[in-house]
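Take a look at the structure below.
Missing here is one protein chain; the remaining ones are kept as they sit in the complex.
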Amino acid sequence: MLTIGNKTFKSRLLLGTGKYPSFDIQKEAVRVSESEILTFAVRRMNIFEPSQPNFLEQLDLSKYTLLPNTAGAKTAEEAVRIAKLAKVSGLCDMVKVEIIGCDRSLLPDPVETLRATEMLLNEGFIVLPYTSDDVVLARKLCEMGAHAIMPGASPIGSGRGILNPLNLSFIIEQSTVPVIIDAGIGSPKDAAYAMELGADAVLLNTAVSEAYDPVKMAKAMRLSIDAGRLGFEAGRMPKRDYAVASSPMVGLVPN
Amino acid sequence: MLTIGNKTFKSRLLLGTGKYPSFDIQKEAVRVSESEILTFAVRRMNIFEPSQPNFLEQLDLSKYTLLPNTAGAKTAEEAVRIAKLAKVSGLCDMVKVEIIGCDRSLLPDPVETLRATEMLLNEGFIVLPYTSDDVVLARKLCEMGAHAIMPGASPIGSGRGILNPLNLSFIIEQSTVPVIIDAGIGSPKDAAYAMELGADAVLLNTAVSEAYDPVKMAKAMRLSIDAGRLGFEAGRMPKRDYAVASSPMVGLVPN
Amino acid sequence: MLTIGNKTFKSRLLLGTGKYPSFDIQKEAVRVSESEILTFAVRRMNIFEPSQPNFLEQLDLSKYTLLPNTAGAKTAEEAVRIAKLAKVSGLCDMVKVEIIGCDRSLLPDPVETLRATEMLLNEGFIVLPYTSDDVVLARKLCEMGAHAIMPGASPIGSGRGILNPLNLSFIIEQSTVPVIIDAGIGSPKDAAYAMELGADAVLLNTAVSEAYDPVKMAKAMRLSIDAGRLGFEAGRMPKRDYAVASSPMVGLVPN
Partner (left out) sequence: MLTIGNKTFKSRLLLGTGKYPSFDIQKEAVRVSESEILTFAVRRMNIFEPSQPNFLEQLDLSKYTLLPNTAGAKTAEEAVRIAKLAKVSGLCDMVKVEIIGCDRSLLPDPVETLRATEMLLNEGFIVLPYTSDDVVLARKLCEMGAHAIMPGASPIGSGRGILNPLNLSFIIEQSTVPVIIDAGIGSPKDAAYAMELGADAVLLNTAVSEAYDPVKMAKAMRLSIDAGRLGFEAGRMPKRDYAVASSPMVGLVPN
């Protein structure tokens, strides 16, 4: 079970809701993913324009925890403002801090992320910051009281998988709150790898929404996360430099 | 569905039967793996010594296809002899050619593997050769009439996963028979990766039998193979060098 | 030529001075490395205990620029204090900010590193901060006025080479000051790779001092850095997924 703040979830897959070919495909992908937490960019939502179509209307919201993110914010103050807008809409009290510091890589701004996390914690939010895989930064977010930390595997939308498993291992090892690997997951093996490293959950979006068949990929991701988690719990075999001869073959078959 | 010779299987996981902590754990691991094909070294079986314990007695053999391998053979002639011994036992008509050519790496002998495959095909066996990831060798085995080809991911028992995904991709692309990735799989992500590359199945043993909890790992492997297969069928997103900005954020929230 | 602050250097290899088997080996390794900048931990130097042996006495200091580092500091204030001690010794006006934030990984503290860099710039130092490969953090250090930035390839003393070449590429691409890859270089290929990515220089220590033959490795590193730099300048061939047939072979030899 995954516990964030005072809520508990069976699923360890958090799904983003952007860039699907259609609302129908999105709805079905969400369903087969068995995700319980859906994330969305507040600034991309038409929550203040009721006349516009809105994917949230397509979903039975009683079944999901919504995790709005602050994408579009460049500073802590902007992130806080976006988070408050989401809260007053009544949809959620959790927020993913996402403050991009580089338009080219879409990598996060460590300083503004720290500041926004502190400010939002002081405002009583359940705060999940998206962060780089900087090990000490992740620890500071954890010590500050973040309810989970969300280090990226690789740049948002890149599909390059886990670039630095060593740093993620350090982050997981030291963390006292859930670690959710966020950004860069491109295929099921990447999600399984994140979970094998000991992550508590994975957040992904493009890997499903830009697959040729998003619904089938949503199911693949669900299975791979279960597989990776079980693999972590099962305790993998050691890696060896050289092959290990199997048990001796002594005279069982007449030569 | 996986078709080898004239048999069809729902499971894409072939499981080895060596090196489990106990017969009970082996039996349970086999059960949760949902494997339909079990492989074993003929020379390690007590099939000719009825007084000895034998894992095959523990299993309901009507539920499984047995795939004996020729481990211990150094030459084509030895492999053929071992295969015939297995056949006369009445347990099977399929055989995995395994002719090790290097005691240190346990990598296969390409020349003897080719010869044994040809000889066994002439004898009417269903033949599945274990081979290196040499692309042209794999094609020759395929052209010769092998019923499936089994390129290794990395050395037997090493748990190092897929060392050369490019070669495996070439082999899968060119093959007209099932490609079963064999040897070196260490954790669920490795199995998922093999399937994402387009392999038809995965054969593994040590990754399950030497896990801290083999039964749980058997389940993890089953799920990861399903995940990888679905991921392959779903068609993954492209990898990108640079992050792709999400859909434009235009004035949905007042600034 | 490498320019840091108002100084210019022919060599692109900065060498650390710790952990050599002997002063003689250190001296010879420094010589064949052709390094012009030597780095050392102020807190490890006996600069205030004239009765103790000191590697600096072994060297003709007129030939080298000394780059003291603040290893041992946990906060910006401690780093500043150490830097000032180095300055009053009269040996140098450059300083490498090194503030470790994790005893296990020896990875740097991003917040204290930013603070120390700002404080030391205000004091008039030539400041070179050691940093993680966090892309936005590196940009902030650059914008703040750091005279060079020193992102790590992998943890100090790990010898694991470049864990995240993508992040280093982003850092190099965006930087307006020299980028010196620092920490984690284990062998000549790692140093060459750093330079091929476009780094301006490499700082290393353990890879030379813990080699079986430090003097020979010092020479290997010098050559590999020249090779990598030339390779960067020469513009490498593209990587291809598939082989490219060479020029057509048309009837030059009678068939």
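We just call them A, B and C in the order they show up, numbering each chain from 1.
In the analysis below, a contact is a pair of C-beta atoms (placed from the backbone, for glycine too) under 8 Å apart; a residue touches a chain by one contact, two chains touch by 3 or more.
Owing to the predicted nature of the structure, the values given are computational and were not obtained by experimental measurement.
Trainee: Relative to the complete complex, which of the depicted chains are touched by the chain excluded from display?
Mentor: B, C
Trainee: Among B:G18, B:P155, B:P178 or B:G231, exactly one should touch the missing chain; which is it?
Mentor: Here the residue in touch with the unshown chain is B:P155.
Trainee: Looking at the full complex, which residue from B:G18, B:P108, B:P188 or B:G231 touches the chain that isn't shown here?
Mentor: Residue touching the chain left out of view: B:P108.
Trainee: So that we can see where the missing chain sits, which residues of chain B does it touch?
Mentor: On the chain B side, contact with the omitted chain comes from 101-102, 104-105, 107-111, 114, 132, 134-137, 139-140, 154-155, 160, 163-164, 166-167, 170, 173-174.
Trainee: Please identify, in ascending order, the residues of chain C that touch the omitted chain?
Mentor: Those residues of chain C that touch the unshown chain are 18-19, 41-49, 71-72, 82, 85, 103-107, 155-160, 186-190, 192-193, 196, 206-207, 210-214, 216-217, 219-224, 226-231, 233-247, 249, 252-254.
Operating definition for what follows: only the chains that are shown with their structure count from here on.
Trainee: Looking at mean CA positions, which chain is nearest the middle of everything shown?
Mentor: Checking distances from each chain centre to the full centroid gives A.
Trainee: Using Cα averages as centroids, what's the distance between chain B and chain C in whole Å?
Mentor: Their C-alpha centroids are separated by 45 Å.
Trainee: Give the residues of chain A touching no fewer than two other chains, as numbers and ranges.
Mentor: Correct list: 104-105, 107, 155, 160.
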